[in-house]
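First the structure, then my questions, so here it is.
Every protein chain of the complex appears in place save one, which is left out.
To keep things simple, chains are lettered A, B and C as they appear, and every chain counts its residues starting from 1.
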Amino acid sequence: MVGGGQGGYIGAAHRLAARLDDCYDFVAGALSSDPQRAAESGRVLRLDPARSYADYREMARVEAQREDGIDAVVVVTPNHLHAPVTTAFLEAGIHVICDKPLAMSLEEALQMQALAQSTGKLLAVTYTYSGYAMVRHAKEMVAAGELGEVRFVHVEYVQDWLAEPVEQQGNKQAEWRTDPARTGPGGCLGDIGTHAYQLASFVTGMLPSDISADVVAMVPGRRVDDHVQAILRYPSGARGSLFASQIATGEGNALRLRVYGTKASISFDQEHPDFLWYTPLNGNPVWLTKGRAHSPASDHATRIPAGHPEGYFEAFAQLYRDAALQIAAMLERRPIPASSALLTTVEDGVQGMRFIEAALRSSAQAGARVPIA
Amino acid sequence: MVGGGQGGYIGAAHRLAARLDDCYDFVAGALSSDPQRAAESGRVLRLDPARSYADYREMARVEAQREDGIDAVVVVTPNHLHAPVTTAFLEAGIHVICDKPLAMSLEEALQMQALAQSTGKLLAVTYTYSGYAMVRHAKEMVAAGELGEVRFVHVEYVQDWLAEPVEQQGNKQAEWRTDPARTGPGGCLGDIGTHAYQLASFVTGMLPSDISADVVAMVPGRRVDDHVQAILRYPSGARGSLFASQIATGEGNALRLRVYGTKASISFDQEHPDFLWYTPLNGNPVWLTKGRAHSPASDHATRIPAGHPEGYFEAFAQLYRDAALQIAAMLERRPIPASSALLTTVEDGVQGMRFIEAALRSSAQAGARVPIA
Amino acid sequence: MVGGGQGGYIGAAHRLAARLDDCYDFVAGALSSDPQRAAESGRVLRLDPARSYADYREMARVEAQREDGIDAVVVVTPNHLHAPVTTAFLEAGIHVICDKPLAMSLEEALQMQALAQSTGKLLAVTYTYSGYAMVRHAKEMVAAGELGEVRFVHVEYVQDWLAEPVEQQGNKQAEWRTDPARTGPGGCLGDIGTHAYQLASFVTGMLPSDISADVVAMVPGRRVDDHVQAILRYPSGARGSLFASQIATGEGNALRLRVYGTKASISFDQEHPDFLWYTPLNGNPVWLTKGRAHSPASDHATRIPAGHPEGYFEAFAQLYRDAALQIAAMLERRPIPASSALLTTVEDGVQGMRFIEAALRSSAQAGARVPIA
Partner (left out) sequence: MVGGGQGGYIGAAHRLAARLDDCYDFVAGALSSDPQRAAESGRVLRLDPARSYADYREMARVEAQREDGIDAVVVVTPNHLHAPVTTAFLEAGIHVICDKPLAMSLEEALQMQALAQSTGKLLAVTYTYSGYAMVRHAKEMVAAGELGEVRFVHVEYVQDWLAEPVEQQGNKQAEWRTDPARTGPGGCLGDIGTHAYQLASFVTGMLPSDISADVVAMVPGRRVDDHVQAILRYPSGARGSLFASQIATGEGNALRLRVYGTKASISFDQEHPDFLWYTPLNGNPVWLTKGRAHSPASDHATRIPAGHPEGYFEAFAQLYRDAALQIAAMLERRPIPASSALLTTVEDGVQGMRFIEAALRSSAQAGARVPIA
C-alpha cells in the first residue's frame, strides 16, 4: 500500500476491504510521504519494519526484487500522486489497484492507460459502488434488454460534509480535497462526480457524447467546485441528468441512479444497496432484493442469504476479490475468469477524466453543449 | 363550469374537489363545445336544462344577468380555450377558476392578467399541488428561514402515460395534449413542467433568472415535447435542477421537490403527500407529518388528525376552499382573509408561461443559457 | 344524521364522506341530545329548521311520514345510543348507516341484527378501512387463492392519543370514549380493536374460533382498557396475532395487516393506503399500487389514476357510495348490485361484539384460551 497512513480515511477502508474476503496479505507499505509518519504507521499496522518504506520508489524497486515481493500494490494517496506511484509500480512489474479519480488530467490518465497496456499488468481503479450485487444485477438487466431501449438516465451523488468551509477548520480530508494542487482541476467533480458518471455508464453500458454543465463553488473561499449539474446526450438520442453536490445539506453519501427504458425502469440508492426497484411500463414496482433477485453477476457478489444486509465494505471487498481473481489468473497464466470481468479498471478511470474535462469546458462556456472526447 | 363533459378526466376531479369542502353548488355549465354532448353531459350531471348551455359565451351573458347567476366559473377546457373563455367571464363580471397552463403564449397570459386586474375579479389558476398541507408547511419553513439560505433546488415530475404513442391509439386525453393547436407550444413542458416549476417557486419563494434547457420528443411521431431537462440559476447564486418527463417508464404521477439550504434541507413527494422530510446540517432526518407538524398554513389545509391520509382531492379542494374564501370576501367587500393567501392565481400562471417560452428558446439554441423574462 | 353536532369529530367526517361521491343530500338531523346544541348545529350546517330535530324519535316519526322524508339515516352518537337510535329508524322503515362498534353488548347487537332482517332494511356499519381500494384488492387476492392457504395473520392498530390521561384534561372525544356507560365494556377494544379484528376477517374471509387475550388499562385512573393483545386460532389451524393500543407513543392511526399464506404474503398499512406489498414465496416483493393493480373490487373503489393519492375520506366515501347503491336498488326493487357487495353491515358489527366479549372473557381468566362465540 502506498498512502493510507495514520489519520487517513480511505486507507483503512481499503485494508478492511482487502481483508474481508481473505484474498490478500498486507505485508509492505510506503504509508506516508512523511518518513516518520510512514514508519510509525507501519509499526501500528504491524508491518515488518524492513518492508515499511519511507519512499514509494524504493518500495517498488525493493519489492520487485524480493522473492516474496508483493504481487500488487494499492495506491491511496491524494490524487496528484496517483500517476507517479502507479507508474513506478507498473514499471517494476507489479499490479496496481488505484483509487479514483485516476489522475490530474486526461493526458496523464491516457499515459497510465498506455503503460498498463504495454506492461500487461492490471491497473484496477476502485469505483467502489460498482461492487454492489444489485448494481451488477442492474447492469445485467440492462444488457439483457429487460429495460428495452434506454431513454433517460438520472444519476446524482449528494453529500453535505463540505456544506461549510471545513477545509479552513482543520479537516484534513477536506484540506487536500479542496486544494487544486493535490485534488486536480475538479473538486466535487473528481471526488464524487466521477462516481456518479461511472455508475451511470457501468449500468447502462452507454457513454454520453455531449454535455452541458454548470460547475460551481458554492461555499465562499472554496478553491474547487463543490456543486455540479449536467445535462447529457447519448449517441442513441437518450438523455441524461447528473448532479453531484457536496453542499447538499442533510445528505450523507447518497449516490442514486435511475434508468428509464422503453419497457421498464430501475432505481438504485447506494444508502440501501441490497435493493433495486424495477418497474415495468404501466406496471407495479418490484423491490428486487439481494439474495432473491438472482443473476450470475449478483450471485457472484453476494456472500449471504437475503435479509442479511451487506454494505459498503462488502462492495469494496468485491473489487478486491475480482482483482485477486484476475491477478491470480495472470500469475498462473490462465485466462481471466469471466466472473471477475466487472472489475473497474483504467478504462473507467480514463472515462472519468474525460467527463471532468468536458464538464469544466462546458461550464466555462456558460453551459454550452460540448462533446465529451 | 366550462368544459368537463362526459369522458373528460379533469372536469370530474374539479367537481369533486369543489364539492368536498361544501363551498360550491354546481348549477350551470357549458360542458362541451359539441352542443349535443354538452346537453347530454348536463343531463347526466343533473343540471337544470335552462342552465346547461351549448356555448360558453351565452353562458357568460345569461348567467351575468340572472339574479341567481353564478359567482364563479371553472374553466377546464383544452388549453387553447383558456384565454377566450376566461376573458368572456371576466368581462361578464364573473370570477374565474382556470386550469393550468394558463394560456397558449406568454402574450395571451399577460392579457389575461391585465384583464383580471382591470376587472378586479379573481383569476385563480389551479396549481393543485400547492394545496397540500405539507407543501404549504414547506413554504412557511423556507420563509421563516429554517433552511437558511437556499443553495440548491431540485424538482422533477415524472410519469409514464405517454411512454408509447397512445395519442395514435385512441386515448382522448393524449390526443389533445399532444396536439400543438390545442395544447400550445409546450407538451410535457406545459402539462407537467409548469407544475414542477411552480412548485419550486411556490415553496422557495424564488424565481430563477436563467435557464439552460433540453426539450425533446422521445416518442417517434409525437408532435410536442414529452421530456424536458433544465439547469436553472437564481439571482442569489443558487442553482436549480428540473426535469419533467411523460416517458418515464414505471412512474405514475411523481412530482418531487428538494430544497437544500445552508442550515437544512427538505424533500417532498406528491405520491406521499402527508409527509415532508426535514434534515438539518449534519443531523438526522425528521419525517414531518401532516397533523403533527403544525403551522398556520398546514393547519389551514388539514381536515383530520395525523394518521388519516389526505390526498389529491383534498389538495385540490383546498384551492377551491381558498378561492371561496376570497370570492366570499369580495362579494361581501371584506378584505381577503390571510388564511387564503396561498391560493395560486394568474401571477403563477404567467410565470408558467415565461418558463415554457424560455425553455423552448434555450433548447432551440442547443441548450445555451438564456434569461427567463 | 343523528349525533354529529358541533365540536364532534366523526360527524363532520361522515358528512364529508357522504358528500364526496355526490350520492346523498344532507337534509335532516337530530344533531345533539342537547336540544339547544342540536338547533344551533342545524343552523350552522344550513338544515331546514323544520327538519332539525331536538329528539331522534321525533325525527324518525316525522321523516317517515314526510313525502320527501329521508331514505337513510346516519348514526354517529356515542356507542350507548347506537342501538336505540338504530331501532327507532329501522322500525320507522328508514335505512340506517351506523358507526362502530355496533352496540353495548353482543345481545344488543343480535337484537339489532334480527330487527334489520325482519324489517328488510339496510343496516350498514362503517368499518371505514374496508373502503380502501387496496384493502378490497387484498380481499380479492386471498379469495382467488393467490396467497395459497392462509397460515398466519398479524393485525395491529396503534395510536398515541390516549397515552396520557387526556380524558381528565378536557378532551371531549376522550371523555366519552373512556366512560364505560357511553363507550361500553371495551375501550380500546371497541374503538380500534374491532377495526383491527374486522380488517383481518374482511381480507382473509376467515373468523377465528379461539382467543387468548390480555386487556389492560395502562394509564393510571383510566376506566376502560387502552391496550389489548391477543393470540388467535382459526378453525383451519392458522394462527393470528392482534394488538391494539391507544398508548403507543408516536403512532398516529396505524392500522396494519399482514397475511402469510403458503404461496405468498401481503402487507397493508392504513397510513399508506394506496399500496399493498405482495411477496411470493422466496420471491421479490411487489408494491401493488392503486390504479396499477387492477381487480373489479379495487377499480370500483378507485376514482383517479395511479400516482394521485386517495385517502381516508375516499375510503369512507366508498362505504357511502356502496350503501347508496344498495339503497337505490332496494328503493327501485332491483337486486343489490354485485359491485356494492363489500359494504360492511350488521354482520360485521355482530362479529365485532363477539370479539369484544371473548377478549374480555379470556383476559379475566389470565389469558386462558376461550372460544369466540
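For the reader, a short list of remarks on this structure follows.
Following the convention adopted for this analysis, contacts are C-beta pairs under 8 Å (C-beta built on N, C-alpha and C of every residue); 3 or more make two chains touch, one makes a residue touch a chain.
These figures come from a predicted structure and were not determined experimentally.
Checked against the full complex, the one of C:R37, C:R57 or C:R233 touching the unshown chain is C:R233. Across A:Q6, A:S33, A:S105 or A:N253, the single residue that touches the chain missing here is A:N253. Within the whole complex, the absent chain has one touching residue among C:T86, C:S265, C:Q326 or C:T344, and that is C:S265.
Against the chain not displayed here, subunit A makes contact via residues 13, 15-16, 19-22, 159, 161, 251-254, 270-274, 289, 291-292, 303-314. Listed for subunit B, the residues touching the missing chain in the whole complex are 282-289, 292-293. Not every partner is drawn; the one left out touches subunit C at residues 147-148, 151-152, 154, 156, 160, 163-164, 212, 214, 216, 218, 227, 229-231, 233, 237, 239, 241, 243, 245, 247-251, 260-265, 277, 279-283, 285, 366-369.
Just so we're on the same page, only the chains that are shown with their structure count from here on.
Subunit C has its Cα centroid 55 Å from the Cα centroid of subunit A. Each chain gets one centre point, the mean of its Cα atoms, and the points for subunit B and subunit C are 36 Å apart. The centroid of the Cα atoms in subunit A and the matching centroid in subunit B are 43 Å apart.
Chain contacts: subunit B has residues 251 touching two or more partner chains.
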